[in-house]
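Notes follow once the structure below has been shown.
Missing here: one protein chain of the complex. Every other protein chain is in place.
In order of appearance the chains are A, B and C, and numbering begins at 1 in each one.
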Amino acid sequence: MKKAQAVERIDQMPVEARPARPNDYLSDNHPVWCPGCGHFFVLRALTKALAWLGRPAEELAMITGIGCSSRLPAYLASYGFHGVHGRALAVATGLKAARPDLTVLVAGGDGDGYSIGGNHFLHACRRNMDLTYLVMDNEVYGMTKGQPSPTSAPDWHSKLAPHGTGINAFNPMGVALAAGASFIARGFAGDPKGLTKLISDGIEHKGFSVIEIKSPCVTFRPEQKAWQKQMRSLNVSPTPNKLEAAQAIHASDGFDTGIFYQADLPIFDPQSEATTTLDELEQELVL
Amino acid sequence: MKKAQAVERIDQMPVEARPARPNDYLSDNHPVWCPGCGHFFVLRALTKALAWLGRPAEELAMITGIGCSSRLPAYLASYGFHGVHGRALAVATGLKAARPDLTVLVAGGDGDGYSIGGNHFLHACRRNMDLTYLVMDNEVYGMTKGQPSPTSAPDWHSKLAPHGTGINAFNPMGVALAAGASFIARGFAGDPKGLTKLISDGIEHKGFSVIEIKSPCVTFRPEQKAWQKQMRSLNVSPTPNKLEAAQAIHASDGFDTGIFYQADLPIFDPQSEATTTLDELEQELVL
Amino acid sequence: MTDTRPIPAPIPDSHRLSVSISGAGGAGAVTVGLILLEAFGKAGFYGALTRSFGPQIRGGESAVFLNLSDQPIETLPEATDIHLALDWKNFERFADEIPLTANTEIFYDDSREKPPALVTESGAECTPLPLLNTLKEIKGGRINMLGLGVLAKRLGLAEHAIEQALQKTLGRKGDEAVQLSRQTVEAGQALVEAPKTSPLKGWQPSEQARWHLSGNEACAIGALRGGLKLAAAYPITPATDIVEYLAPRLEKVGGQVLIAEDELAAMNMVIGGAFGGVPAMTATSGPGFALMTEAMGLAVASETPALVVTVMRGGPSTGIPTKSEQADLNQVLYGLHGDAPHVVVAPLNVSESVWVTQWALGLAEHLQTLVVLATDQHLGQSRMICDPTLPEDMSQTRGLTRLRAEPRTTGDPAYQRYALSADGLSPMSEPGLPGAQYTADGLEHTETGLPSSSAQDHRDQLAKRAQKLTEFDYGDDWATYLPADKAKHLILTWGSSFEACKEAVARHNAEAKKGKQVSLLGLRLLMPLQSKSLRQLCKGHQVTVVEQNATGQLYHYLLSEQALPKSSQSFARPGPILFTPGELQTYLRSLTEEAT
Partner (left out) sequence: MTDTRPIPAPIPDSHRLSVSISGAGGAGAVTVGLILLEAFGKAGFYGALTRSFGPQIRGGESAVFLNLSDQPIETLPEATDIHLALDWKNFERFADEIPLTANTEIFYDDSREKPPALVTESGAECTPLPLLNTLKEIKGGRINMLGLGVLAKRLGLAEHAIEQALQKTLGRKGDEAVQLSRQTVEAGQALVEAPKTSPLKGWQPSEQARWHLSGNEACAIGALRGGLKLAAAYPITPATDIVEYLAPRLEKVGGQVLIAEDELAAMNMVIGGAFGGVPAMTATSGPGFALMTEAMGLAVASETPALVVTVMRGGPSTGIPTKSEQADLNQVLYGLHGDAPHVVVAPLNVSESVWVTQWALGLAEHLQTLVVLATDQHLGQSRMICDPTLPEDMSQTRGLTRLRAEPRTTGDPAYQRYALSADGLSPMSEPGLPGAQYTADGLEHTETGLPSSSAQDHRDQLAKRAQKLTEFDYGDDWATYLPADKAKHLILTWGSSFEACKEAVARHNAEAKKGKQVSLLGLRLLMPLQSKSLRQLCKGHQVTVVEQNATGQLYHYLLSEQALPKSSQSFARPGPILFTPGELQTYLRSLTEEAT
């Protein structure tokens, strides 16, 4: 298999090779999202980050599951895989193992990633492969029209939980930290600059990068429009110390953004080299 | 549905009602485990704890998945469910919701619980229902004859991973803490007294109790016999403080036992009461 | 079969009306449709409403189609009589579903886009109206209510019906909102003339109490009637509504809804609840069903009752999630590994979904096994005004409960959970019952439940699990048979294709000579197939199996069970567009002509 290459930054490339604009990373397809949906802004920040990093679109692959957020690949000019609900990280793991030369991005929603996809989330963190995972967290299942997700507050009322779920919200960053992810950040769809920076840092980080992005669902959680006032832009600084990170994650009211944890941890990067021929292997069968 | 009752302790019961011995909680079936397997000692500690707590066997249900450890229910005199691999916590959640009056115990292995069952582990912690979960961790898939599990050390060589997995071991207690479990302990199969105490404390604790039990697989991990010398008995004291617990879990070399965290957290205990008749509900359909 | 009734006469054209409404997201087309349906109900009539969504999540365009009559009607409109276009946004996306003809009357706003070419080419009569202009004078008024007024007037709908429907549908928004809507509706009514002869002329209002419900609501109520106490589910279109309908209601009858982290959890939670002694169910669709099959096998092997409602959508894979198809039959019949006998039932229309679901849950409890109830997006999400259909006596085949074990004391013989018995059923104990402890197991086991790999135990338990399903007497409910006199041809169908077939057969028989008339069979119990009765009934007929999928899954299944006479054939085509009676009528014509 092809060997992994370092991600090249746009500023290290010869001028003529530099991609012109974030729009070069956009496809012609118009998003099906509701007007005002936070996911539009995530798409924007992502293309900006990609332009900044400057890898050609054909060397990128964006893998997703199912959900409003998971519609992302069709809007990018990169390769994409829009798979089944909750399994994007597994598809990405297979792809990255087969093709370490590619920049493999994964995206999805809080339902896709933390509910049905929870097990792959745990194990992707643990494997710490060089993947970047963007979770567009709107604390709701948008696509299926408004059910509570693991990150919904216990007292949020919905059809499915008329009195709220009564269950504490899932703590994605805390779990990612305990499970072994090496880059853990929170961003906000409404903070284009900050988010662009976080995404490009996440992609450049070697290892599994989790970026938990607060991205309002204007249709089923209109009250999330208030996030625009509440979120703080990149007010957190990275630490490579697990306990400090745990403390920062624990102490945050959920409105802080920035990199909460970044460390050099061993990366699962299965090496293999053709050193034998098939004929030699077949000889083993012979009596 | 029947209402939950407080677990009665044997010492609060009239003498004639007291179960005579731990053996009253044993069935007639002889375990299929290999001679010397740690799971024998877990079974023993469990029946002792049950005798100590003194609830009649028919009011207990032991739910498991698949694995050597998961064979447990057949050896108990209680009700049992030996389901499919990795789903014991989900079965137990359904049972406890339907029958809050029962004492519902869940058991399994590191593969069953942390690999295929990882998502239910996360969400059982988060729900924090009043269940007690015994994980007999031997850092291997015993039943399928010796493959690396999530808790295997990255450099443990096996047929499936001839050079080791190269992946950091899963941190069950750290993840349980981040995910919301309210009682988190580590025990050792080779420490009967300590383990009995942890199990009975776990059952008495109101909320989701995770007891990570080091239980050697003498067949596929014979080197684990050394644990007998390495493990310390109940040298850890409980704290209700998450950060302190995180620190203790983080700092431990894996040989400490005791309760690392215990706190009163909100329990998911869906209340429902018959306040309407079916006829009334059907009236809604009528034009 | 008690359920043998003559095929009703077709609904005359003068007694049916098709109305459709389309508009951009937020324009409120669906609300108009819902109020109109309710109003027709209040006026004593019947109706069926289906919706169609564009690809957008919510911001996008949508459309509703209504088929209205003074007689029970559960089919889709075939030719639109009146169409209201609140705007022309992406109208072409619905072109497949809104059949315009030269007789269609179209109303639209005169101040924006003109009707697109495909509309004008249809020859439909397009009437521009000053909708937005009129709205300027109504502060807060919405264009859809104006449209509702236009439709009400053109349809000749009674004032009181509209008024009651507004109250019922908008009442919870408060008096002011209702008042504003009323005013806007009136303004809409003023924009058009009343038709010379009311389209409702000659319509006989029903005096009966009728139901207004969707198939998904019907399922939910049916399950409640069956004693449901635990529903565990993970949301998935088009099944979520069932659980959303249950959520506020189940808790009021002493049960509860568990929101599972995934379908694997949902199915296992159901098993846990049922093991604990309560009737339990989940609801899902193809992709979620796939994830549940492993645990479904556990329900079969451990003999734990479980009801799984699957609301089929377009497949394979994520497919077409918001539209209907009958393509998951193979999965529900054969998706389990090993020889895993279970029960599969499917209601034939919305109204019977109530009792069929009750029956299904009862069968699960009584037979201590997995029961799959298969419906589809059309049955599940269409709303109907229909006659209640509850069999008078649900106690016989339908009031089914679990055979429970008795407590035991020392000296009693040991409890054998999986004891062999004449009918394959063994009394089921439940935690709490003294002396009857056991361990339920998905491993093959002895009569007491101890794991066993002996050939004898395997044969015995396989036979037991098969036998309890085949020996059971399902009564007359396995099918609905509508025979025609001297019919050579028999149409055999299932699920949501049934109503379209029924209408097509009714129309065909009304115009066909004796001998060219066609009989109809709707199969309700798909597994275990009542092959003997079915063979009996098919005998002497040329059977055509009608179903909405690409490969003729039911047809092949019936062949595999040797239930069909030799000359039988398949008439199958994929979704997402449903069969219409007209399409099927054309087919019946060619079929019966060819046959002579």
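Here, a contact is a pair of C-beta atoms (placed from the backbone, for glycine too) under 8 Å apart; a residue touches a chain by one contact, two chains touch by 3 or more.
Quick caveat, the model's predicted, so the values are computed rather than measured.
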Touching the missing chain are A, B, C
Residue among B:Leu26, B:Leu53, B:Cys68 or B:Leu177 touching the omitted chain:
B:Cys68
Decide which residue listed in C:Val278, C:Leu291, C:Leu379 or C:Ala484 touches the omitted chain of the complex.
C:Leu291
Who touches the missing chain here, A:Thr47, A:Ser69 or A:Asn119?
A:Asn119
Specify the residue from the set B:Gly38, B:Pro73 or B:Gly118 that touches the hidden chain.
B:Gly118
Applying the definition given at the start, please give the residues of chain B touching the unseen chain.
32-35, 37, 66, 68, 84-86, 115-116, 118, 141-145, 147-148, 150, 159-162, 165, 219-220
Per the touch rule stated above, chain A touches the missing chain via residues 1-2, 29, 56-63, 73-74, 77-84, 86-87, 90-99, 101-102, 119-120, 122-123, 270-278, 281-282, 285-287
Chain C, residues in touch with the chain not shown (by the definition above):
55, 96, 264, 286-287, 289-291, 293-294, 297-298, 300-302, 312, 314-323, 325, 327-328, 330-331, 333-341, 441-444, 451-455, 458-459, 462-463, 466, 549-551, 553, 556-557, 559-562, 574-577
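Criterion: only the chains that are shown with their structure count from here on.
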Rounded to the nearest whole Å, what is the centre-to-centre distance of chain A and chain C, using the mean of the C-alpha atoms as each centre?
38
What is the distance, in whole Å, between the centres of chain B and chain C, each centre taken as the mean of its C-alpha atoms?
42
Hunt down the residues of chain A that sit against at least two other chains at once, touch-wise.
115-116, 118, 150, 165
Which chain C residues sit where two or more other chains touch them?
257, 261-262
